[in-house]
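A single protein chain has been omitted from the complex, and every remaining protein chain is retained in its original position.
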Amino acid sequence: MQVFHRSANTLSRFSIFGAVFLVAFALWFVYQLNRSPFATGQRDVVTQPVPFSHEHHVSGLGIDCRYCHTSVETSSFAGIPPTATCMNCHKQIWTGAAMLEPVRASLREGEPIRWQRVHRLPEFVHFNHGIHIQKGIGCVSCHGRVDQMPLVWQEKPLSMSWCLECHRAPEEFVRPRDKVFDMTWEPEDQDEIGPRLVRDYGIRSKTNCSICHY
Amino acid sequence: MRPKTETWGLLAEFDDPTSLIEAAEKTREAGYTRIDAFTPFPVEGLHEAIGFHHTKLPMIVLAGGILGFVTGFGMQYFATVIHYPLNIGGRPLNSWPAWIPISFELAILFAAFAAIFGMLALNRLPEPYHPVFNVGRFVLATRDQFFLSIEASDPKFRRDETRRFLEALRPLEVSDVPW
Amino acid sequence: MDPRDPRLPHPQANQPGPQTGRLERAPTIGPGHSFGSITDKISTIVLTRKTSGGWFIGFGIAFAMMMMMLYAIGWLLIKGVGIWGNNNPVGWAFDIINFVWWIGIGHAGTLISAILLLLRQSWRTSINRFAEAMTLFAVACAGLFPLLHVGRPWFAYWLLPYPNTMSLWPQFRSPLMWDVFAVATYATVSLLFWYIGLVPDFATLRDRAKSRPWKILYGFFSLGWRGSAKHWYRYESAYLLLAGLATPLVLSVHTIVSFDFATSVIPGWHTTFFPPYFVAGAIYAGFAMVLTLAIPVRKAFGLQDFITMRHLENMGKVMLTTGLIVGYAYVMEVFYSWYSGNIYEMYVMFNRAFGPYWWTYWLLIVCNIVAPQALWFKKVRTSPLILFVIAMFVNVGMWLERFVIIVVSLHRDFLPSSWGMYSPTRWDFMLFFGTIGLFLTLLFLFIRFLPMISIFEMRTLLPEAQVHED
Partner (left out) sequence: MTTGRRHLDLAAFGARLSGENAPEYWRALEELAEDPSLHEVLREELARESAATGEGVDRRDFLRLMGASVAMGGLAACTPPAETIVPWVDAPEQLVPGRPLFYASAMELDGVGAGVLVESHMGRPTKIEGNPDHPGSLGATDHFAQASILSLYDPERSGTVRYTGDVSTWAAFVSALQATLQTLRGSGGEGLRVLTEGMSSPTAGSQMREILQRYPAAAWHTWQPVTRDSVLEGSRLAFGRPLQTVRHFGGADVVLALDSDFLAREPGFVRYTRDFMDRRRVRAGAATMNRLYVAESMPTPTGTMADHRVAIPAGEIETLARAIAGEIGVGTRVDAGARSAWAEAVARDLRAHPGRSIVLAGENQPPAVHAIVHAINAALGNAGRTVHYIEPVEANPVNQGESMRRLATDMRAGRVRALLILGGNPAFTAPADLEFARAMDFVPFRVHLGTYYDETSARSHWHVPATHFLEAWSDTRACDGTVSIVQPLIRPLYNGASVHEILAALNEDIRTGHEIVRDFWRERARTGADFDATWNRWLHDGVIPDSALPPVSAPASGAIPAAAPRGAAGIEVVLRPDPMIHDGRFANNSWLQELPKPVTKLTWDNAALMSPATASVLKVANGDVIEIEAGGRTVQAPVWSVPAHADDSITLDYGYGALRTGEVGRGTGTDVYPFRTLAGGDIVRGVTVRKTGRRVRLATVQMHHELAWELADGAGARRNIVRSGTLDRYRENPEFLRVPGLEIKGGPSLYPEWPYETYAWGMVIDTNVCTGCGICTIACQAENSIPVVGKEQVLVGREMHWIRTDHYYKGDPNDPDIGMYNVPIPCMHCENAPCEPVCPVEATSHSDEGINEMTYNRCVGTRYCANNCPYKVRRFNFLSYADFETESYKAMRNPDVTVRSRGVMEKCTYCIQRINEHRIEAEKDGRRIRDGEFTTACAQACPTRAIRFGDLNDSDSDVARLRAEPLNYGMLTELNTQPRTSYLGALKNPNPELARRAAPASSTEPAE
């Protein structure tokens, strides 16, 4: 006597294959998800207490990165400008702008402005701006075209594999020291200058753990 | 899909392996090709009796084993020597003796999968529905009875003729297997 | 009445009487059985409606112990490995002891079903299903420990090789990685092996079950098995191939587990002959556990006809053999520690025998070497009760062996300044006995819902199964 209906045959075989594909798809999905901006937080614009526009200040007014990020060449931390730095200019221009009220308030009350961090590394990762600048890695390489960002967002994934891309092949990313802060610079022939700069700057491709993790 | 024939075939029931085998051999000698036998346990020599001689399962398993070993070794070599070379305790990057155990395990694993799923595939299992189940007494095929079937799709199959032929083999009973 | 009604014996159905006369009795199965009687006897254990009170009591106790395990695991995840007694220098203790112990037990099943199959030992038939189930459950218990013993279990998946955003891979030189693959493979293959063996019996149950839900359930797992000759042929070759694969596998698993220790530098671990020693020990422990379980079950379900004295005696013999091998290993350990002239090795042996944990060592000698000597006597081998007691001794002994190897070696290694002591906490014990609960729970479910003896293979043991040319 039959226990199952005819269709059970097709059904059972189909479901076996179905299961295989389902699992495969799930794995692929998770894999993609981990690399997606959703996970890395790329390109989502962070609202700041003051809507400071890098686009305006950098490409518009042509202010050098180091005018505000003073310690970027010397320290691990690039430095966020004190209110005083803003007011150097803004006590002359836009003195009444409502947009700048928080800045003036900060100076008045001696209360620092609390900026939202955009580029965040886990606390077990130690990144040093100074040495990267020194070895000819441009701001753009990691921060993207900040001069085109009204409000700054995170351009690159900042994942370990992303760091390794450069640490394994610095010659593909290194640029002349005088072009480090140049937002628009494009190499004519990276294959030519890359190896030369790696030699000149004594860049060693370091990928052992304690370079970043300690 | 159902072929043209109005029944699946005929099913003859025997009550011990010996008579089943004799019957199966006679049937084959009679020139029937699409025959099969159903028993509660593997009966020695029955597959020859119904003219079924070899399976390519061992080859499949061998292939699975080789694939497993290569996969295992390749994965470890790639990860350790090519993708992220690290100095681990001063050992060489290609510490191939250390790759052996995992390669071996994967060889076994793949071979085992090949054996099981190969067998199921060749047997076209799972097949929860099969016409022979329509025969009431067929439930005894998993207890203590032995069955011989001739499919209607057999070129030599003529309904009455074949039934007469089977009854000549002195089974307990011959029954039609409806679709 | 409908001639198709299976419940009626066929009018011309022949009686087994005449044949039995002219056949010698098969020694591995009781007399007077027919295909039908075997089928009914075993399948009724599963298909019978009402469950015995004894089963409920046993299951209740086992289940309670399993709950205790879950509690211990929960607290472990909340607080950390520190709730155990592990310390510096004893980084591994109950966690790895239990792992190795369970894995060892998990060896008998595959061994019986695979190696004895290849050796054409027909007596294996009635115990292999049972032993395989035991294997699976033991491996399940064993698998818990490597996962739980790590400091951050929620990152344990890092031991799997998968592409990740850190572009990192596992470190394949580590014996722990070998473990991951060995144990996973072993569990998978054992499961498949076990399931494939069950398929024809599922078919039997499908056709015997009274209620439709059960028919569907068993039918689902039987994959529509119909006993076709072609299927049987491929089935048998697949089964044989699997046995051929499982044999080296089962040997490799404990070999690799022994590598965890053998490839290290710790005196008492750093030893080339651990693999054979561990494998022998595993078989030893495995058979002990089979006996521990088979003897009561056989009594409870009246299976004396299927699990006969001969089975018990054979298992006793296997235990005696492997026990002697293990004993030889113990002697050799002492010998080469002296022969090596290596002060660390020498001290380790001294410390095992006369150090603070001396009693574990001597107790282990008693359990694993002295007690089993009784198996030389047929009287002992054929007395279920004594066999059971000896099996118990061996179960304890094999656990102690791992304690001596792991804890006693670690607690005093190279620098006397960093020597320490180890004492387990209540959480150690709760987790250990908890896993025994898990093991028994699964076992109780198994004997209630699945045929604990391979029906179709039992059929082949009957004289009627033989095809006689004439």
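By letter and in written order, the chains are A, B and C; residue numbering begins at 1 in each of them.
The criterion applied here is as follows: a contact is a pair of C-beta atoms (placed from the backbone, for glycine too) under 8 Å apart; a residue touches a chain by one contact, two chains touch by 3 or more.
Note that the structure is a prediction, hence the values are computed from the model and not measured.
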| item | value |
| --- | --- |
| Full-complex contact with the absent chain, from A:Gly18, A:Pro112 or A:Pro150 | A:Pro112 |
| Chain A residues that touch the omitted chain in the full complex | 41, 70-71, 74-77, 79-84, 106-107, 110-117, 120, 122-124, 126, 128, 130-131, 134-135, 202, 204, 206, 208-211, 213-214 |
| Interface with the undisplayed chain - residues on chain B | 86-92, 95, 98 |
| On chain C, residues whose C-beta touches the chain left out of the figure | 77-83, 85-92, 149-156, 158-159, 168-171, 173-177, 180, 260, 263-266, 343-344, 347, 356, 410, 413-421 |
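The criterion applied here is as follows: only the chains that are shown with their structure count from here on.
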| item | value |
| --- | --- |
| Chain whose average C-alpha position is farthest from chain A's own | B |
| CA centroid of chain A to CA centroid of chain B, Å | 58 |
| Rounded Å distance between chain B and chain C, as computed from the means of their C-alpha atoms | 29 |
| Residue list for chain B, restricted to those that touch at least two other chains | 84, 126-129, 133, 136, 138-139 |
| Of all residues in chain C, the ones touching two or more other chains | 167-168, 206, 219, 223-224 |
| In the complex with chain C, residue positions of chain B that touch it | 13, 15-18, 21, 24, 36-47, 49-50, 52, 55, 57-58, 61, 65, 72, 75-76, 79-80, 83-84, 88-89, 91, 95, 98-99, 101-102, 104-106, 108-109, 111-113, 115-116, 118-120, 122-123, 125-130, 132-133, 135-144, 172-173, 175 |
| Contact set on chain C toward chain A in their complex | 163-168, 206, 212, 215-216, 219, 223-224 |
| Touching residues on chain A, where the partner in the complex is chain B | 1-9, 12-13, 16, 207-209 |
